[in-house]
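Supplied in structure tokens, the structure appears directly below.
The complex appears here minus one protein chain, its other protein chains still in place.
As written, the chain order gives the labels A, B and C, with residue 1 at the start of each chain.
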Amino acid sequence: MEKRFIFKENVRIYDTDAQGIVHYAGYYRFFTDALEQFVKDRIGGTFPLLEDGVWFVVVESNAKYYKPARVGDELEVSLSPTLLSEKVIKFNFGIERSGELLCDGYITQVALNESKWKSVPIPKKFVDRIFQKKS
Amino acid sequence: MEKRFIFKENVRIYDTDAQGIVHYAGYYRFFTDALEQFVKDRIGGTFPLLEDGVWFVVVESNAKYYKPARVGDELEVSLSPTLLSEKVIKFNFGIERSGELLCDGYITQVALNESKWKSVPIPKKFVDRIFQKKS
Amino acid sequence: MEKRFIFKENVRIYDTDAQGIVHYAGYYRFFTDALEQFVKDRIGGTFPLLEDGVWFVVVESNAKYYKPARVGDELEVSLSPTLLSEKVIKFNFGIERSGELLCDGYITQVALNESKWKSVPIPKKFVDRIFQKKS
Partner (left out) sequence: MEKRFIFKENVRIYDTDAQGIVHYAGYYRFFTDALEQFVKDRIGGTFPLLEDGVWFVVVESNAKYYKPARVGDELEVSLSPTLLSEKVIKFNFGIERSGELLCDGYITQVALNESKWKSVPIPKKFVDRIFQKKS
């Protein structure tokens, strides 16, 4: 079962470009910040470099932009994970400002054994805590 | 009709992260570099801020990652545009290293009147030159 | 009189590079985050774009690096401002991890009238609040 996680973010001047709004690639910073905090809160490790030589690498990223964000804006980034297979997890994001949806998207990641650079099953402990399964 | 444009890129140290490979959002830098050079070569203006107050803003971005790139790699970024409507254009990208596809994706942009922040038809001159129509 | 402000920061994967440590230019993100939060707390506006058309532009940046920071590190960024002239302010930063100094440096900024792009005296209200002068 999926749970929703909320991360608060401030738009900084370096997130913006000469159009006066957040640069399209800047929203991926917001996705990443929310994701790293989410894993830290649930599990305590350092994402995407977990202990035991398991790393998560990104295989797809996507964002749709509905309304622009500007410097000083306070954003709420929501995150909900979906397990696509035993090796692949999709993190879905929504970015709101005062309840208005500005952007949504996802990052899909696969677990790797970092010394062999081969995909591996996501550790059970990671899956259990990410999805808050009772044990 | 679509034409293919090739832009040569070098992977820099700041494109990489602690996994030793290009950070997923770094590929959008390569997409953007190719796109701005493409428009400059075809039309001569400064994309995404065209003359006459027409700006292009991004409404969707997507990338799929097949193989990692590393610092010092020499990349070939190919670009082909597709006109989705009179206001919306999609730029499709592929990134290769020595003929091997590392990443592909797209950026979809809509034309705006920047003072009113309202979508407008893409100027005919822009469309003609981007798609190299005979006049 | 100067007051010390502390901002807590998390090192993210995008701050690092293939050396496994924070990229040298990444520390300027930490400086900027602390500075924007500092002004927001003291004054409430959106730095570096203040109301009344006063903007702050950077005229010098400097950082010295003593120890590397890594993804997942929790940092404390301290900030103390110095008024160099009626138009110029220097923000001094130190970055510590568990009490160990990793980096220090500064950003020097000048106040501008943004429509004329000419330097102007820093507004008195800004100076008073930044330096917490009694009125």
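Here is the rule we go by: contacts are C-beta pairs under 8 Å (C-beta built on N, C-alpha and C of every residue); 3 or more make two chains touch, one makes a residue touch a chain.
Owing to the predicted nature of the structure, the values given are computational and were not obtained by experimental measurement.
*Asks:* Check each of C:V39, C:I107 or C:I122 against the chain that is not shown and name the one that touches it.
*Replies:* That would be C:I107, which touches the missing chain.
*Asks:* In the complete assembly, which of A:G20, A:G44 or A:P121 touches the absent chain?
*Replies:* A:G20
*Asks:* So one chain is hidden, and I want to know which residue out of C:G45, C:P68 or C:P123 touches that hidden chain in the complete assembly.
*Replies:* Candidates C:G45, C:P68 or C:P123; residue touching the omitted chain: C:P68.
*Asks:* Where does chain C touch the missing chain, residue by residue?
*Replies:* Output for chain C: 18-19, 21, 24-25, 28-29, 32, 48-49, 55, 57-65, 68, 107, 114.
*Asks:* Pick out the residues on chain A that sit against the missing chain.
*Replies:* Counting over the whole complex, chain A touches the hidden chain at residues 13-14, 16-21, 23, 25, 70-71.
*Asks:* For the chain that got dropped from the picture, name the residues of chain B it touches.
*Replies:* Where chain B meets the chain not shown: residues 10, 12-14, 29, 32-33, 36-37, 40, 45-49, 71-72.
Here is the rule we go by: only the chains that are shown with their structure count from here on.
*Asks:* Could you name the chain whose Cα mean is nearest to the mean of all protein Cα atoms here?
*Replies:* So the chain sitting closest to the middle is A.
*Asks:* Could you tell me which chain lies farthest from chain C when each chain's centre is the average position of its Cα atoms?
*Replies:* With centres defined by C-alpha atoms, farthest from chain C sits B.
*Asks:* Where the centres are mean C-alpha positions, what is the separation of chain A from chain C, in Å?
*Replies:* 27
*Asks:* CA centre of chain B versus CA centre of chain C: separation in Å?
*Replies:* Measuring from centre to centre gives 33 Å for this pair.
*Asks:* Need the CA-centroid distance for the pair chain A / chain B, whole Å please.
*Replies:* Once rounded, the distance between the two centres reads 24 Å.
*Asks:* Which positions in chain B touch two or more other chains at once?
*Replies:* 18-19, 21, 25 - these are the residues of chain B that touch more than one other chain.
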